[in-house]
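Shown here: the complex without one of its protein chains, the others still in place.
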Amino acid sequence: MNPVNYLYLAALLFTIGATGVLIRRNAIVVFMCVELMLNACNLAFVAFARMHGNLDGQIIAFFTMVVAAAEVVVGLAIIVSVFRARHSASVDDASLMKL
Amino acid sequence: MSFPLLTATAVLPALGAIATAAVPAAKRTAAKWLALIVSLGTLALAVTVLMRFDPGGARYQLTESHAWIPEFGVRYELGVDGIAVALIALTAVLIPFIILAGWHDADPLETGSKRWRPTQGFFALILAVEAMVIISFEATDVFLFYIFFEAMLIPMYFLIGGFGDRAHEHGEETAATQRSYAAVKFLLYNLVGGLIMLAAVIGLYVVAGNFSLTEIAEARANGSLHMATSTERWLFLGFFFAFAVKAPLWPLHTWLPNAMGEATAPVAVLITAVVDKVGTFAMLRFCLQLFPEASKWATPAILVLALISIIYGALLAVGQRDIKRLVAYASISHFGFIIMGIFAMTSQGQSGATLYMVNHGISTAALMLVAGFLISRRGSRLIADYGGVQKVAPVLAGTFLIGGLATLSLPGLAPFVSEFLVLVGTFSRYPVIGIIATLGIVLAALYTLVLYQRTMTGPVKAEVAHMPDLRVRELVVVAPLVVLLIFLGVYPKPVTDIVNPAVKQTMSDVHKKDPQPEVEAAK
Amino acid sequence: MENLIALLVAAPLLGAAVLLCGGRRLDAVGHWIGTAFAAASFVLGVVLFADMLGKSPEHRTLMQHLFSWIPVEGFQANVGFQLDQLSMTFVLLITGVGSLIHVYSIGYMEHDERRRRFFGYLNLFLAAMLLLVVADNYLLLYVGWEGVGLASYLLIGFWQHKPSAATAAKKAFLVNRVGDMGLSIAIMLMFTTFGTFAFGPVLQSTGDAGEGKLTAIGLMLLLAACGKSAQVPLQSWLGDAMEGPTPVSALIHAATMVTAGVYLIVRSGDIFNAAPDAQLAVTVVGAVTLLFGAIVGCAKDDIKKALAGSTMSQIGYMVLAAGLGPIGYAFAIMHLVTHGFFKAGLFLGAGSVMHGMNDEVDMRKYGGLRKYMPITFVTFGLGYLAIIGFPGLSGFFSKDKIIEAAFAKGGAEGWILGGAALLGAAITAFYMTRVMLMTFFGEKRWQPDEHGNEPHPHESPKVMTIPMIVLAVGSVFAGAFFGIGERFVKWLEPVTGFEHGHPPVSALTVTLSTVAVMVVGVGFAYAQYGRRPVPVVAPRGSLLTRAARRDLLQDDFNHVVLVRGGEHLTRSLVYVDHTLVDGVVNGTAATMGGLSGRLRKLQNGFARSYAVSMFGGAAVLIAATLLMRAV
């Protein structure tokens, strides 16, 4: 199967994730969409690694997962603290600062 | 390595400014005296410069040159020609009078925090301005000049915005708002001008590779530095715009009436008699030398603008109800004459213009400072609030009249010489413009005499009935100015002798010769 | 000898400086100091005169170079003096009459607490006027020219507490400034044409210059002369100038300053000789003014204004003569001098009358004063006879010559100008007789003023009468002295040149007709004011009379056209400056603010919309990059 299709899939996932970030209100969901985008990247990396026949991409994928994990830690911490303060996880509620 | 006289002339007031600012809040009077002494010291140095300067000698004298920012090709280069010397002298002469005239202008009304020291600030700022003005007269490096041309805005800005007339006809609150409006207007106008000039300065660097006025002018002269016509014109416009804002030239003038109206009289004098001169001076020194061709190209347009300034400024002066704004518009008219003289490209015009800068400085100082004394007595700037002052304060009225007569350039007083030179210089190249400009002298008579009549003559108004005549301090300020006006009116030769060689140089920079009289031409 | 010229000018200048800077401590003696300095310059003048008589007519000119004034490349202005017969004449007139009037003022200004300053101004005037006539180049002349203007401004407005005085002073200065504009333009033209503006070089090289240029110069000089000498169309200020103290009117606005215009034209004779059109213009101005002034003089009830009108008209004669070229110059100056005597005398007389009448100026409130102030009556009467050209008195000689010369111009012009001059003579006789009758003859018509204190007419003190007597003597004999044997003409000829005019009719006819019209004029006046009592309240009068009372509406014209128009112009300009010029800038600032406010709205606080902008931005970025490659 043409490896390029994997790339298309990755791009598709990435776009879905981005769209999710743009349209979903719940901070958690938005965050999950970001994770989705990261995973799309991982797919792309792996696909490219296979095409180039070197392991760089695969290694990077691991790095990405670690980074994603770290982001989860930080992100959830922030989101949860906001949730506890406002009893709402909606990004749109967090709009005290504007203009 | 001789004693850096020029640097000293600029550094002394700078240090004086710092010292004055450092005087503790309680020692208000000490600060005043310190400032006065420093300004007198500067005057002494300026006189030394005058003495050491040899009109017949090299174009730039007492030069100093040190590396400063090689990265930008910037050098610390100082040097004075006749024009600069004359203007430095003017500055150094006027500042002590300005300080003396503003003796009580900055005494704090309400006591703010213990650290709030308006008086110290006021005089420190004046000295700072003096330092910057002097160094921009001395700088022969475009970048160096630009730095101080711009930097002097800041102290001026605080002087305008921070200190206003005592009792203001509309009350302190509005006064404050008007002041800050005037200050901001002043700063923004000049900043925009300066920034546009910055673009041109950078452009000049890109073209010329350094900032040394002498080198670039040299290279332009012997053709080793070629500029595309369009480039030269753009750069010229960039420079000229900044100077025209500063000068100010119609239609970039509207900041001046606000600034002069709201500022105290001494500061107003500082603006129009000292700081604005940097603009006209720079036209002579930078525009003509760096961009001779473009200057000639722009001459017609500039002359027309100058002509408009002359007539327009005078007409608006007639229409003013506020003494200080009237003087401001009169100054606009006079700056029109100066610029016209510069760009008439005749030796009469340019010598006249330089002389005009000096004379206008003195005459405006005389008129404005006396007006300031008058205003401080009555607490109003409105002409309508006065009348019959001549009866109660004859000396004040007399000096005011002399200042006015100088403003309408009465023969026998200094401004006449310069104004006539400018007119002749312009007329001999552009007769029509010259004739129209002559209308200016009628209008000048109109606004001056109307002002005098409304304020000084007629039945004595009740509010001015007990107005004291000039005090000793005020006489000390005015008398020397009057003497100067008369002396330079009868015997301007000392100044012209210094200026003429420099003007001859400039004329050769722009490759212009005076038009020949018809009779010789016929032969 | 030369150095005396500088002293001549310096003496009164010093006097002015002393008096004006001296302060109150000089109040007691100020008037004596002033008079002393004036007298000193008169003595100097006499000494120089004597010296001059000692030389042969061709070598009488004294030159003195003092110092280089404004040296700029081609433009070399010097402070230097030139004293020739023409200047000499003026020097004597100015210092002589000036000194007399100083003396007179001692009495006249006795009760004014600012007398010291008054004398200071008078001295200042003398200095400026002397500078004007002894300068050796036009620019220095210009200095004197404006200097006398300043002095006249200060003196007209001497009683500043009166708004009318202040206004009159301002008006005088402004109208003069218009004239000065002409002078400065003339100087510029000279500079561009001859490369100099010193009398000698300019006047000698008129031959090399094009006639067009010379005509232009001539017209500009004429404009200047009109301003200073109150000639139509710049005459409007002279009437108001009477607001000044009477000695001022006598000295400045009758005898000396107002004649400066004539001096200028005669001095520039060579230019006019080479520019016939300019000359014609001069004669026209002169003729028009002499009629204008005369008509105005007929209608005024204010004695000083009547005399002012007469002054205008007499100067009209001089200008007319000056416009006639070499045939007229000498007579212009001659009439100028005689006029200096009798007109000054008349004004001093008027002053003396006012002095006795609580400063009442309305002739309708005089009448029968001859009984109360005999000396004034006699001196005034002699001056009267002189001005109407009563045979044998000075006015007769000078005026008659001018009329003759006018006819001698020849052709239609000659007839028109001559006719105008004759008519003028008649009217002169009429209005002067009117003044005479209304003031000194008939019944007393004065009543107590609103404060109830009735004037007690009395003769003035000696200090005032003596100058009047002296001037009266001058006005009687000067003409004969000058005229018989063409003494005056010979004296001036080396400077102004002279040709004998040849009128189409014999000189005798001209003289006789002059006398005839004079008699007619007197007769009319007597019929109207001598035979029947003069109403205290002026009758409405004919249209012409009413127009004449208002200076033939010339002021109204100025008011409507210049003043009103000017006010509107300035007001609208102030508006424009505020709304348009300033508005543009404030407008840009405002638009910036508005733009900023609108862009601010994008920052709506919603993280997702931020994300949208980022996403969009990224899309644009990518698209642009690809596009760059594509193109």
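Note that the chains take the letters A, B and C in the order they are written out, and that residue 1 is the start of every chain.
Basically, a residue touches a chain if its C-beta (ideal position, glycine included) is under 8 Å from a C-beta of that chain, and two chains touch if they have at least 3 such contacts.
Here is the rule we go by: contacts and distances are computed from a predicted model.
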item	value
Undepicted complex member, UniProt protein name, chosen from "Membrane bound protein complex subunit mbxM", "ABC transporter permease", "NADH-quinone oxidoreductase subunit N" or "Carbon-phosphorus lyase complex subunit PhnI"	"NADH-quinone oxidoreductase subunit N"
Visible chains that the absent chain touches, using the contact criterion stated earlier	A, B, C
Residue of B:53, B:122, B:148 or B:356 touching the missing chain in the full complex	B:148
Omitted-chain contact residue, chosen from C:484, C:569 or C:618	C:618
Touching residues (missing chain, whole complex) on subunit A	4, 7, 10, 14, 17-18, 21, 27, 30-31, 34, 37-38, 40-41, 44-45, 47-49, 51-57, 59-60, 63-64, 67, 70-71, 74-75, 77-79, 81-82, 84-86, 91, 94-98
Chain not shown, touching residues in subunit C	589, 592-593, 595-597, 599-600, 602-603, 605, 607, 609-611, 613-614, 616-618, 620-622, 624-626, 628-629
Footprint left on subunit B by the chain that the document does not show	67-72, 112-113, 115-117, 146-148, 150-151, 153-154, 157-158, 161-162, 173, 176, 179-180, 183-184, 187-188, 191-192, 195-196, 198-199, 202-203, 205-206
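FYI, only the chains that are shown with their structure count from here on.
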item	value
Pairwise touch network: line, ring, star, complete, or other	line
Averaged-CA centre spacing for the pair subunit C and subunit A, given as whole angstrom	97
Where subunit C touches two or more other chains at once, by residue number	none
Residue list for subunit A, restricted to those that touch at least two other chains	none
Subunit C-touching residues of subunit A, taken from the complex the two chains share	18, 21-23, 25, 30, 91-92, 94-99
Contacting residues of subunit C [partner subunit A, same complex]	600-601, 603-608, 611-612, 615
Subunit C to subunit B touching residues, read off their complex	20, 67-75, 79, 139, 142-143, 145-147, 150, 153, 157, 160-161, 163, 165-167, 169-170, 173-174, 177-178, 180-181, 184-185, 187-188, 191-196, 205, 208-210, 213, 566, 569-571, 573-574, 577, 581-582, 585
